[in-house]
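Everything on this sheet refers to the single structure shown next.
Apart from one protein chain that is not included, each protein chain of the complex appears where it belongs.
A, B and C label the chains in the order they appear, each numbered from 1.
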C-alpha cells in the first residue's frame, strides 16, 4: 500500500510527474558520511531525461535540494530529504486521461483504486520520474557501500531483442521512427560483499532485491544467477563447486548468483531485470471510455522515451544498493 | 532477517528439516471461516514427499495439528498455529555437513551467517520441508479467497527443458537414474480478482508476490505477464488494448499479467517462477573443508527429490494466495 | 530507529529545528478527501510558537506547502508531502552544544548515537518543531475521522501542579520570571468510535496510541481510563458495568477508557499524557565538557518556551488521530 521500502534503512518516496516537487525521505542512513556531490550529480545525470537523441525531449534539471539530514556536506544521522522541483510541467497534455485509460499504463488500475481524484497527469505517482528520488537514495547508498569495498554496477545487456550493445542506438531509433517503443534487459552485479548477509525465507537477498526492483516502473521480471535458464539445467551442471582461491572460499562458477538460502556466499550477486517496452507510443490504440463504457481509440500525446532501459540502468543500481545496504545494516555489518 | 511475511495477514514460519516439529503462526486471519479439512488435506498431499516414484522416498504424514486459532472447525480471529511433527528424522545422515558444505545448498552461507551452531541437518530452516506450513497457510488463504470468487491455480509448464507434460515423468526418471536432478518452471494464475488491488512502487502486487515466492527454496526467477519476453517486444505488440466484455473493462490480451502500476486490472494475474535443479545429487562434487581451508570431495547422502518442481506447484499457489489475500485485506476489500 | 509511524497509514517525518525545511510524507491517506485549509491553519496556529505571552518569542509562519498528494484541494491517494520552510533560524545560538550537553536535552544521547556529525542546533531532529509536520498529518486525520463522526479533542488539565485552568497563565508567567519552566498533563478524548477497533497484545489501541504519543518530545508518561489511579482501586470499584443506553451497549462509567483487550468498546477513548518541564531554562546548570571529560557549567541561550504543554495539546490530538485512523484503516472500517 506504500511507497516505503526497507527494514532499517527506510526510503519513503513522494511526488508525481506533474506535482510541484518530487523527493523522498531516507530514514536510518548513518551519520558521518561525506556526500560526494559530483558523484551524486553524475549518477543523476545517467538517469535524467533528455540527455541523448534516444531519450524523451522533456528536460528536467533534476537537482536535488536537501531540506534536511546533511550539514556541511556530511550526513547527520537524521532523515535525509532531497526535494526536486518539477520545472517542466505540461499537465494539459494529460487532460481527460482518466476517462480513456492509456493501454498498459496505470491509468485504469489507478482509477479503479483511487477513483476520479487520482493524479493521472503523466502517470502521477506511477511515473518513471519517481525514480529520480530513488536514484538520490541509491547514490548515497552506493557511496556508503563503496567505503566497505562493495561496488554496484549495472548495464543494459539487451534492447529490443538485440544483444550487441553497438546496435542499441539503432534499435531505439528505428522504434522511434515508427512511433513505437522497445524494452530490454538490465544486468546488475554487486561485488565485494562478505558471505553471510541476508537470511532465509522472506527476508532473503532475492526477496529484498526483488521487492525493491519491482518498485521501478516497467519491470516485468527478475532472475538471479542462471535464472530461468537454471530451469533447463541438470543439478550436476548448475551446482557451483566450492574451491579455495587466495585463501578464501569461492565457487568455481557463479550460477547461484552469489546467494544461497537467501544469504550471500561472498561471490558477486548477479541478477537480471526485464523491462517492458514503453507503453506510451505514437500509434493509435484501442481503449475504452469509462464514462459510458464504450470502446474508443486513443493516441497518446506528450513527450515520451521510445526506450527507458538505458535510463533505468542507474535505477536498478539504486534499488540493488538500497536492498544490500539495508540488509547489511540490519545484520549489524554496516552501522 | 526473518521468516515472517505479510502486512496485515502475517505468517511466521518455524522449524527445520530435522527439528522436533515445524509449523507457523498465521496472525490476522479473519474470524468465522469454516475450515475445509478435506481440502486442506488434499492440498497438503500435493506437496507431501514420497507420493510418487519421482519423489523422495522420505515419507512424512504432514498432518497439521492446530494448537490455536480454530474452534469447532471455525477460525476465531486469533493467531492460527498448526504444528507438524517431524516423524521421520535421520539426522545422522547429515553429520559433518557444517565442515564440508554441499554445493549450491545453503550450508556455507548459513555457516557464514550463524557460525557452527546453525542447524545444518537436512538444510535446517532452509529445507524445502518448511514449505509444509506455508501450504497450510496457503490452503486457508485459498479457501477464504474462493468465498470472493477468487481462484489460485498453478501448474508445472516446463521440467528439465521439456514442455510436453506427458514427458515430465520420463525426464525426472532419467535424471534420477543418472544420480542427477532437474529444475523447471511453474506458472500460476489468479482469477476473479477485482480491479484496484495493490499499490504503486514497493507494495505493488509484483513486489508482494515476488517477496512471497522467493521464500520458497530453489526459486531463481519470477516474471509477470509476458515477462522476459516483453523485453524483446515492441510497445505496439506488448500493449494490451482495453475493450468492453460483458459490460466490464477488460484487455484483449494479457501480456501485462493482470497488473499495471502494481495494481490489479481485473484480468487474471499470471506469473511464472523458475526453479533450479535440486542441489542434492548422487554424484561426487568438489567442495572445501572449512576446518583447514582445503579442497575436498563430497557425495551427498540422504533421500532427495530429483525434481522438486511438481511438489512446488502448491507452494507457489500458497505464496500467491497469501500475497493476494494480504493485499485485499489491507485494501479493506476482504475484512 | 526511525521517524516513521503507522501500519497502513504511514507518516515519515523529516527536518530539524534549523535545517532548511521540515515536513513529512503521509503515505496511504485515502483519495477524495477535500482538504479544509482553514481548519488546517487553525490547527497549526494552536501549535505555532510565539502566539502568546507565555510562549517562545521565536515566530514561524508554519505554513505548509504541499509538494504532492493534493490536487485542486483534494487528496489523490498518493503520498502527501507538506514542506514547511524554516524561516527564522539562529543556529549561532547553538554553537558548541555538542561539547557541553544541555541537561535533560537529547544532546548527549544523540552525540552517543550519532557522534560529532549529529545536528545539535536547537535540538536538531529532536526539536519540538518536528511536531509541526505531525500536526499537518493530524489535521488531515482529524478531518477524515470527522466524516465518520469521530472527534478528537485534548486539553491541558494540569500545569505546574495547578489544576485550575484560570491560573495556568500565572503559573507559566511565574516560572518564566524565575528563568525556569513547568510541565503539565494533557487529557485527550476520542468520541464516536465504533466498538471493535484494534486488537489484542502488541497492536492494541493503547500500544498504538502510546507509540505515537511518545513521539512527541517531553512526554514522560501515558495512562488510559483510570490509569495509575486504577492501581489503587478494587475490582468492584474499577470494573465498568455494562448497560443499554439508547439501544446500544454502553458502560455506566468509563474507568476502562474506551478500550478493553486493546479493542474499542464504543465508549470514548480517554488518556492522559504527562509532559516534563521544558529542559531549556535560563539558570546556570552543571554539565560536562566532553572534549576533556571535565565538569563545567552551562547557561542555555536561545528563545525557549517556559511551558510547552499548551502548544502540545494539538500535538496530542494529532498523534491520537493518526493512531486511531491507522487502526480503523487497517480494520477496513475506513478505506
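Criterion: a residue touches a chain if its C-beta (ideal position, glycine included) is under 8 Å from a C-beta of that chain, and two chains touch if they have at least 3 such contacts.
Since this is a predicted model, take the numbers as computed values, not measurements.
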Visible chains in contact with the missing one = A, B, C
Key: Given C:121, C:152 or C:222, the one touching the chain that is not displayed   = C:222
Request  = Could you tell me which of B:12, B:104, B:131 or B:207 touches the chain that is not displayed?
outcome  = B:12
Ask   = For the full complex, which residue in C:19, C:189 or C:287 touches the chain that was left out?
value = C:287
Note = Absent-chain interface residues of subunit B come out as 1-4, 8, 10, 12-16, 19-25, 27-28, 31-32, 65-69, 71, 74-81, 83, 110, 113-119, 124-125
Remark   = Those residues of subunit C that touch the unshown chain are 1-5, 7, 13, 101, 103-106, 108-110, 112-113, 123, 125-126, 130, 158, 160-161, 175, 178, 180-185, 194-204, 206-207, 210-212, 214-215, 217, 219-228, 230-244, 247, 249, 251-252, 255-257, 259-266, 274-281, 283, 285-288, 290, 293-295, 327, 330-331
Request  = For the chain that got dropped from the picture, name the residues of subunit A it touches.
outcome  = 7-8, 78, 200, 329-333, 335
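We take it that only the chains that are shown with their structure count from here on.
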Task = Compute the centre of every chain as the mean of its C-alpha atoms, then state which one is farthest from the centre of subunit B.
result = C
Message = Report the inter-centroid distance (CA atoms only) between subunit A and subunit B in whole Å.
response = 26
Task = Quick one: report the Å distance separating subunit B from subunit C, using the average Cα coordinate of each chain.
result = 44
Query = Cα centroid separation between subunit A and subunit C, in whole Å?
reply = 36
Remark   = Residues in subunit C with touches to at least two other chains are numbered 8, 78
